[in-house]
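Shown here: the complex without one of its protein chains, the others still in place.
So that you can tell them apart, the chains are marked A and B in the order they are listed, and the count of residues begins at 1 in each.
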Amino acid sequence: MHSKRSFIVEDLRKAQLANLLTQGKRLDGRSLLDYRDLKIETNLISKAEGSAKVSLGNTQAIAGVKVEIDEPFPDTPDQGILIVNAEILPLASPYAEPGPPDEEAIELARVVDRGIRASDMINLKNLCLIEGKKVYTIFVDVSILNVDGNLFDATSYAVVSSLLTTKIPKYEVKDGEIKQVDEKISLSFDTIPISVTLGKIGNTLIVDPDQEEEALMDARLTLAVDSDDNIVAGQKGGAGSFSYDEVIRATEIARLKGKEIRSKIKEVLGIG
Amino acid sequence: MVVIKRKYVIPGDLITDKNYKPLSNVIKIDDKIYSTRIGLAEITKEGVKVIPLSGPYIPKVNDLVIGKIVNYSAFAWEVDINSCFSAYLPAQNVFGKEFSTSKDALSKKLTIGDLILARIVSFDRTKDPILSLVEQGLGKIFNGEIVRITPMKIPRLIGKKGSMMKTIEKGTGTKLIIGQNGVIVIKGEPQSILRAIEAIKMIEEGAHMQDLTQKIRDFLGIREKEDEDGETDQ
Partner (left out) sequence: MKMGKLINEEGLRVDGRRVDELRPIKIEVGILKNADGSAYIEMGKNKIVVAVYGPKEVHPKHMSLPDKCLLRCRYHMSPFSTDVRKNPAPSRREIEISKVVKEALESALILYDYPRTAIEIYMEVLQSDGGSRCAAITAASVALSDAGINMRDLVVACAVGKADGMIILDPNDIEDKEGEADMPLAIMPNLNQLTLLQIEGKFTKEEFEKAFNLALEGCRKIHHIQKKALMLKYFGKVEE
């Protein structure tokens, strides 16, 4: 699965995991469909309009939201702009390297971005100030601080949590001009998309694989589910394959786990 | 007792779901045997195999190959054998055990661009192939025309016990040196060489055909059926 110097799991652990999986258990004691501990802190970067640090087990991601006023894209003159990006920092793992993002980092950023965007979490029409001239551009940048598997979900939760707690400056439109007023407003939300990543090891499906499991798994499937249980985005990764039944089962697991994690995020952020 | 003879297959085609032994270019998944290549599937009592019609040359110990010297050091030549692995020809396998670096200069014996007929004496997953010339008939090839064909079709060109090769040699008045790696050297008069090349190309294009031997005989104007049937001998 990896071309560069990468994480290698001892054969002993491999055998141990295979043995445990037959009993529905994993190396760290989790059941097949258990997530690791999810911790979320918000508003820790005061210079950002929104921020969130997410820990999923030992995987840590921090997201910051910055807002600018820009011209809209020519093909969507009545919509604001949302840009989600992610980067694996060189300090995040002994295997991470400085330099331009490699295919894995690019995939991570694009898959997380699609999950948020395709869900219509943020109504971009609400972010238009003057059609064709002035719109809000919302940048969400995520930095991975520590790598221990399942960067997709950790990154996605950081983006969602930071957006849910973002307060953007308010503008008034007068005579075709915009003027900032001394008030901050929250973004309005139509839905909360939740990313659920599954791994396949042998013929067993697990959720939230850690780094060791990722090194041993045949394939990955990341699915994003919105508040109405729709699948809004997905991406298969890894050199292995899934049977058609496994894909359908994965969508069921994603709906189930998506609901759980959505409640958890809402609870932590105090959203009703 | 042949159960299936020469069924055209492509990768993923199910050859049989009966309990046979998978031999070559097939894969057994859940008791079903599928082809992994484009080729001709055969089921015999020994098992199931596919004779491929395309693909790279993967070295095998004991194969005769025709290679080109591309580099050399004080101890060995590096030889391009038309494969994903570079071959090495150690000096001992040319000069014999008596080889001494001070006495024998490699470049005097073989130099870059030289063509050789050599035998593969060792090769496995972890090591590049090693060649040897220590055997009657091996060594530098001084003249002739080079032709390259898909290595997978060499067995068809040779034929059963060399029958196809003999047919071409007799029909064109040439001498063929055939490397398992898909490289062929033809010796003879210029006109004869051209006819031999044409016959070889016919074999390459028609390797999947049943009546290939007869087609080649017709092309070369050999009427009497004096040769053995030129079937693939693999």
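Note that in this section contacts are C-beta pairs under 8 Å (C-beta built on N, C-alpha and C of every residue); 3 or more make two chains touch, one makes a residue touch a chain.
Keep in mind that this is a model prediction, so the values were computed, not measured.
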Just name the one of B:A41, B:M152 or B:I216 that touches the chain not displayed here.
-> B:M152
Which of these, A:I83, A:I106, A:V181 or A:I271, touches the one chain of the complex that we don't see?
-> A:I106
Using the touch definition up top, pick the residue from A:I231, A:L256 or A:L269 that touches the left-out chain.
-> A:I231
Kindly note down the residues of subunit B that lie in touch with the hidden chain.
-> 8, 10-14, 25, 27, 29, 34, 36-38, 52-56, 58, 84-86, 125-126, 150, 152, 208
Where does subunit A touch the missing chain, residue by residue?
-> 3, 75-76, 103-104, 106-107, 109-110, 114, 118-120, 219, 221, 223, 226, 228-244, 246-248, 251, 255
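In this section, only the chains that are shown with their structure count from here on.
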Between subunit A and subunit B, what's the gap in Å when you average each chain's C-alpha atoms?
-> 54
